[in-house]
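Complex shown without one protein chain; remaining protein chains in place.
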Amino acid sequence: MSKKYFITGGTLDDGSKKDIFISDGKISGYENPSNSGAEVINAEGKIVLPGLVDLHTHLREPGKEDSETVLSASRAGAKGGFTALSAMPNTSPVADTAGVVEQVLRLGVEAGFCDVFPIGAVTKNLDGADLSEIGAMADSAAAVRIFSDDGHCVSNPAVMRRALEYVKKFDGVIAQHAQDPDLTVNAQMNEGIVSSVLGLKGWPAVAEEAIIARDVLLTEHVQSRLHICHVTTAGGVEIIRWAKARGINVTAEVTPHHLLLTDDLAASYDPIYKVNPPLRTEKDVHALREALAEGVIDIVATDHAPHPAETKECEWQEAAFGMLGLETALSIITLTMVETKLLDWKGVAQRFSRTPARIGRYSNQGGDLRVGEMANLTVINPGASWRVDRDLVASRSRNTPFHGMELPGVISETFFRGVPTLRNSELIVQSNLGNNS
Amino acid sequence: MSVALPPADIARALTRIAHEILERNGGSSNLVLLGIPTRGAHLAHRIATIIEGIENTSVPVGTLDITLHRDDLRLRPPRTLMPTKIPTTGIEGKDVVLIDDVFFSGRTIRAALDALGEVGRPRTVQLAVLIDRGHRELPIRADFVGKNLPTSLDQSVKVHLTEIDGLDEVLIGKAEEL
Partner (left out) sequence: MKHLLSINDLSESEAIAILDTAVELARVSDAPMKKLPTLRGRTIVNLFAEDSTRTRISFEAAAKRLSADVINFSSKGSSVSKGESLKDTAQTLQAMGADAVIIRHQASGAPHRLASSQWMSGTVINAGDGTHEHPSQALLDAYTLRKHLMYGAKNLKGIHVAIVGDILHSRVARSNVMLLSKLGAEVSVVAPPTLLPVGIESWPAKISYDFDDLIPQVDAIMMLRVQSERMNELFFPNAREYSRYFGLNSDRVKKMKKESIIMHPGPMNRGLEITADVADSARSVIVEQVSNGVSVRMAILYTLLTGEGIESGALV
């Protein structure tokens, strides 16, 4: 018999106060049966959310294990309240075959801290030209439903059209990294006032918006399903709003960093702020927050992008794009969306657990904390705060732009399949975790 | 903070220095006066005026900025350079009198001698100061002294001149008071 747990005194995301009894990996009731022997977890003053689901994670394995592994990213995920991660395919080799996605799936199971759902590449080796073995990946043990060339845009409209059509066969979705490559050759940061002064090559908002506009129209034409990765501009929000009003089946994500940070941080020339897509302006940040609150942007996704130190300890234009995100995501959302009263906790659970699980067609994730569900959940103390320290991250890399910041929301527990992966904010290794699938 | 020299004493001291310079050099025919900015430059002009009153002939006067030759530049905030103006007669073979307001460690004068070496080779170099407050750190002495003012190291001496400060006076006091 597996261990039993009783989470008492917490408030669920819908505002109701319920105790949660966990046994056999499931939420078994709202009361602690007498003599259950359950370990009692006091969640007084805390919020209980369904486990967070990240639709956009770079786990770097296979191939770039110096920056992250499936295990280290899974641990970072558990610390950040996640019970599911989605592995972007830009690994080495690229996840463009059933073999690679099954390997990533297996590594996730072995790590045992959360579900790792592989995302398949749209095109072979991310070359933007030839479709990868999309069907084989969908049929594989990994049952891939999301396909993306993330890091690259599927810029050829004919390729994009075919990909959108092809995934209809199994209810798949194309997650587009919207970036017109011809408008962003060697681009370094948002094109605007700050870039004009810093002399860094500009990355115009239109390079993102033009692709979003094109792809929602393609999606309408072929009646498929489109997901827009990391929307960063106010203009992009308007196009998505228009597309949704028109009934186009499009969803969109925003990253925590784009909800908080702006392009003026580049004035330090510290590449810790270099990210793709780039940090935009205050006006964009406000538009993104509003859009997430309204639901025009459906979900939050981290775009967790670990990089080794040497790729950031250099000149801006030589540096790698990307930032860590898993361990700070929920706190940034607490800061930018909850404390500003743009979202309540139910809204957070929708945008960071239920809707991403629905988009990815992930089973046993994004639940309603009902009896009988798999016990994937996270407990956060919104009243407490913590200081980000890049030397204390679970990730193998240290490239967090939030180093030194005091952030609200301390995650105390994460339960994955009824077993705590995080307890009193400490990671827990359990030897039988790997056998739970 | 107290007044060590009132205006009348300053005027008297400068007149005496002018006379002594003339006496030592047997007149003004080979003289060049070089003041060290900022206040030394004004003193040089005043002494030149006094000499002209006595001799009825003008004396070449110039200024010599010594900032670039200081040996303590690392320890001082950068200051804007003051003009160096050498009279058209030059200093070659002349009897040059360097003029400064307060004579202290001697380092300013050492720097002045270096700076002078780049301009030319005078026949003699002499030194006139309004105040000698002692505490020399180098084997340098003054030829003409307006007033010897015994001080302790934690004291500060400040010369005010009409041209810059609106009145003539020499103040002495604790460093932080001045």
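Order of writing sets the chain letters: A and B. Residues in each chain are counted from 1.
We adopt the following convention: contacts are C-beta pairs under 8 Å (C-beta built on N, C-alpha and C of every residue); 3 or more make two chains touch, one makes a residue touch a chain.
All values derive from a computational prediction rather than experimental measurement.
*Asks:* From the touch rule at the top of the page, work out which displayed chains the omitted chain touches.
*Replies:* So, spelled out: the chain left out of view touches A, B.
*Asks:* Among B:6, B:53, B:83 or B:150, exactly one should touch the missing chain; which is it?
*Replies:* Of all options in B:6, B:53, B:83 or B:150, contact with the hidden chain holds for B:83.
*Asks:* Quick one: which of A:159, A:198, A:357 or A:410 touches the chain that's been left out?
*Replies:* Residue touching the chain left out of view: A:198.
*Asks:* Taking the full complex into account, find the residue in B:46, B:69, B:94 or B:133 that is in contact with the omitted chain.
*Replies:* B:69
*Asks:* Can you work out which residue in A:92, A:223 or A:317 touches the chain that's missing from view?
*Replies:* Residue touching the chain left out of view: A:317.
*Asks:* Using the touch rule from the top, list residues of chain A that touch the missing partner.
*Replies:* Considering the whole complex, chain A reaches the absent chain at 191-202, 204, 268-270, 310, 313-318.
*Asks:* I need the residue numbers on chain B that touch the omitted chain, in ascending order.
*Replies:* 65, 68-69, 72-78, 80-84, 114, 118-119
Simple rule for what comes next: only the chains that are shown with their structure count from here on.
*Asks:* Just curious, how far off is chain B from chain A if you go by their C-alpha centres, in Å?
*Replies:* 75
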